[in-house]
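Here's the structure, in structure tokens; my notes come after.
One protein chain is absent from this view; the other protein chains keep their places.
Per-chain residue numbering starts at 1, and chain names A, B and C are given in the order in which the chains are listed.
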């Protein structure tokens, strides 16, 4: 593909490719007598799908791959996303016929391998988090959050308590707040203090008997360990509220501390972050929930239990909140995460958290001369800078991000967490080498200089990409959300 | 990868990446007692291999993919190469554990599937070529050529004849001539006539009792069917010589004519061309040889035979020339070719040759206004133009080729066949659509105009590629053929 | 997978200015630092391959076993191109496409997916996908609540029971009553935000979707239809019979069964409801040089912008499965999808006819079915299935709780005539 073609990819969709009458797949003849067809009134006239040959399809999608940045092509320091390397072996393992070609409703005696794997994974995740029971049902982090909050709700209702509020720090990820609403609760923000911890005074003020839970991300989205955690747990529990951990950032804590030991009652994990399953451009993931014993009876259905003869069965927890998905969760993702834990063991997990944290602190050390650090502390797995110094030169964080593209890097997460002005949130992960971090820091330092000397270079970046500064405002104002035939458009 | 990075890939090899102490693969502990190590004098001190992590390796090779043109990314009209689409399904099938994880020396009763497949493939190829026996041993076209010539030699020697010459038309592929030498024969060129056929007078003159064979490519490398074929066969046979078909261009003839019916005694096929197995950037391929009955006893060992109970065995032909490879040929390629023939059947094969020929003639029709056509005939699977008209403007065929890169196409084969001045040899194959051909012709016509109006644009092309006009002369003058440590370089 | 060597580590610690990595974790309370973790020892790639192959071998793969299960997850032939594309690291190891300049591969393929879902369902707009069909339905119900401002949900009793349960779980949070109604006379009131209809229904048969549409709209409720996507290869799309929201399980479109997930929920609606839609949307736009490209759009509906007022909490969805569906639909295309649907139809009818002719077996339901149908067995379906399994066949789903003696049998293009005949013979033996 020439550069020109690369730039023009967007103008030709599958519907514009191919020709009437083409197809990419041959199908067998019908080997049974034909049945009478249903009444024509039940049938569709037109099936307006693309008509492409197999070579065209392969070419189209192969060429699209060269337009995507990915962990497999470069450093992806997107904060709060844990873009670590995804082992290729695990992709092969998840595709083993005994995993990929198994129907979810097969008789239980024909799926003992799958159930054993799920049971073991439940146990491994419980051990890692220091919790007592695990549900593998949720399909992603936010799904796990919802499951957790509904589980807590069911627990409290079972105790005859009907509470209406959930506390969420102002640094929280958007899913936390949205989850609270989706679960039918009222959301109460809690301020952070000057050290980036939960403000205990604010917490004390907000905390009453109507509070169901506090959703705390640990380390929080500033990449910091909440130094008040012990008090927070105590305060919550004194009011009969539950302490929930958004475990999306667990990569920092693997084998360093068990979430359960810190007083948390429930935690959701993102297997597609911490446990190295690939992000897929936005999923699939899996968001298992681990809970203390008192919450276990309320977990969603099913969980896997081992029975007397050593075999495995699906069970519905006694007072389950019910089902959160059609079947048993994202099994294919579980296989990968299971493989990951088995490949590392306890020492390997510890090496992960150590290296992840070391890498983030190295970025902090190398870049602090050029970028403002809103909280003067060492970080854990990620570091959040502020682009405020650059903004003074008329350069925005988004300009820095776009300029990084010219240097061949994926930009960090920007403008999040909201409590940091012009936030630049960088999570290097443990699978990046020092050389890569050095190259990235060099680019960031060069950009800081450019911001001083040639700010226009940043404001018009990227210069070296197939497309530059797409019109997002226009896209939202006049949404074009699908291909349309010329005559309909 | 930014454009800049794309351009700099070449300067960093695996040895320059990574760091001492890294490795990409974990290995198991030794589960047996350690043996005494051999004397240190037998052991090597240093094993100077790269030391990379798995993420680095994946990134390195993934980024290299975006520097390669391939059938999967675009039109590849490289003449004499039959760059057709390679079905992805066949890649999966060749990797089935029962094919890929089988040792070549396993007891014959444990490999009946493999032998059955080889036996059937022998039969299918014999049927397609109209021959009587097939050897699957050769690993590529040239290997098949050598095998064929040695087979012919053995046959003649068996008849007590010792002949020394092999005739090869002046349009022949280089491998034909090199094969003749490698097989220990003397090579005699035969001129082509004004219609692009073998010149019968020249042939008659060269033909004597010392001639072993004529190696004829059919269709020849001009993309033309030799109209004298019947006479040629007769002339050869009258002198007791054999008629050999270089079947690299069989794509044009599938199900249109059987090579054997035309009087050929032996033919080699390129499974990696006609039978859609991927080229792999230069192999692996397979070059089976099909022969008439009189040559069968001389084929290399082994061939597969079916025995009384329906089972299959390896056999050595009675007067075999011996072995041409360590085992039984490129089995993995046979699987793909077998799948190809089974997926198409006779009608499908005919559709292949029809479409391949139609596509080539379409290129001929669309481009003849702008490029010189050295032979005023319709072509078969490929068309050869001459860039002589453009050369008059100071533009060479190689400039046209480089300029095509800017237009996003792989150039045709250039400067071959040698008998065409400034040759441009285009083989579209059957898997390309009319739209693609139209786009290619548009580019070729635009280039013809540019050659008139802006020849410099061509001479300095490509403009739109990561690298431009590499110094090939310098590379040959001071060959740097391997990475070297700084201190050794 | 950790590349840094000890030397690297030392250099980095020095730059950071701490003596050991441990010091970086000082904020963790001492009482619980460095816990004892009891995990199995690490396995090398080779050992891991063996171990997981061993586990996988304890499952019965339906690649080797004739299987007649459907009920929400379907076995179809998946062309090799599908897995080839989704395995590509450039797709598989990218994040949600927040930086459009370097994410056009993902963005364009999401736009393709949205377009294909629209064409398939006959709806105006579709999003980038939800977790699965069931959670998509739950979100559709919440969306109906938002749009109508009403507070009751109505589902037909013939909706997949699993889906009903997921809707209840989601409804619980908002204390929304869920009314289950029979297809022939749903008693809707002006309190109902929506009527949910599955087509074909859980038992494989077509509902009278036009009559139900009239009922729903007459009550001012939104009409939510849950079609089986392969059936849309031949049957009328919900957009043609007045659906307001369409959700579906996308698995049949090129996603492997994988013991239940990951799958992908399809979600489509009418243009006027776009801003109430949950999930991610990609829009077409231009860059500064006028080139066509794609961006995430209407993000003000989403959690990362709108936070507690978002239309859903969904963030990571099932993009790679959506990509699989995209490639699958492109590969089968207009002709292929219809052909697969027809193969399923004919084979299912062949099986149904032959089973109905067996003494002791009957088809208790009347009407038109697609690829699934209920068989009334002469013995409890549980026993019949056990006897089938002994013969190496995985039978249909036991639905005897809903339909006396009922087994829900599914037949797709993957079931050869030989397999079907084998099932029929086995049923005859078992029923004798």
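The rule is short, and it goes like this: contacts are C-beta pairs under 8 Å (C-beta built on N, C-alpha and C of every residue); 3 or more make two chains touch, one makes a residue touch a chain.
Remember, predicted model here, so these are calculated numbers, not experimental data.
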Task = Mind giving the shown chains that are in contact with the missing chain?
result = A, B, C
Key: Touching the absent chain when the full complex is considered, from B:155, B:225 or B:440   = B:225
Query = Given the contact definition stated above, which residue among B:255, B:443 or B:457 touches the chain not shown here?
reply = B:255
Remark   = Considering the complete complex, of B:67, B:206, B:373 or B:445, the missing chain is touched by B:67
Remark   = Among listed residues B:306, B:319, B:355 or B:388, the absent chain is touched only by B:355
Task = List the residues of chain C that touch the chain left out of this view.
result = 45-46, 49, 53, 63, 77, 79-80, 84, 87-89, 413-414
Contacts of chain A with the absent chain, listed as residue ranges = 18-22, 25-28, 52-56, 58, 62, 87-89, 91-92
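Following the convention adopted for this analysis, only the chains that are shown with their structure count from here on.
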Inquiry  = Using the stated contact rule, I'd like to know whether B-C or A-C comes out ahead in C-beta pair count.
reply    = A-C
Inquiry  = Please identify the chain with the largest separation between its CA centroid and the CA centroid of chain A.
reply    = B
Note = Rounded to the nearest Å, the gap separating the Cα centres of chain A and chain B is 47
Query = chain B to chain C: how many Å between their CA centres?
reply = 45
Key: Chain centre separation (chain A, chain C; CA means) in Å   = 19
Request  = For chain C, write out the residues touching at least two other chains, lowest number first.
outcome  = 1-4, 8, 42-45, 79, 81, 83-84, 89-90
Ask   = Which residues does chain A have that touch at least 2 chains other than itself?
value = 54, 58, 62, 66, 71-73, 85, 87, 343, 405, 431-434, 465
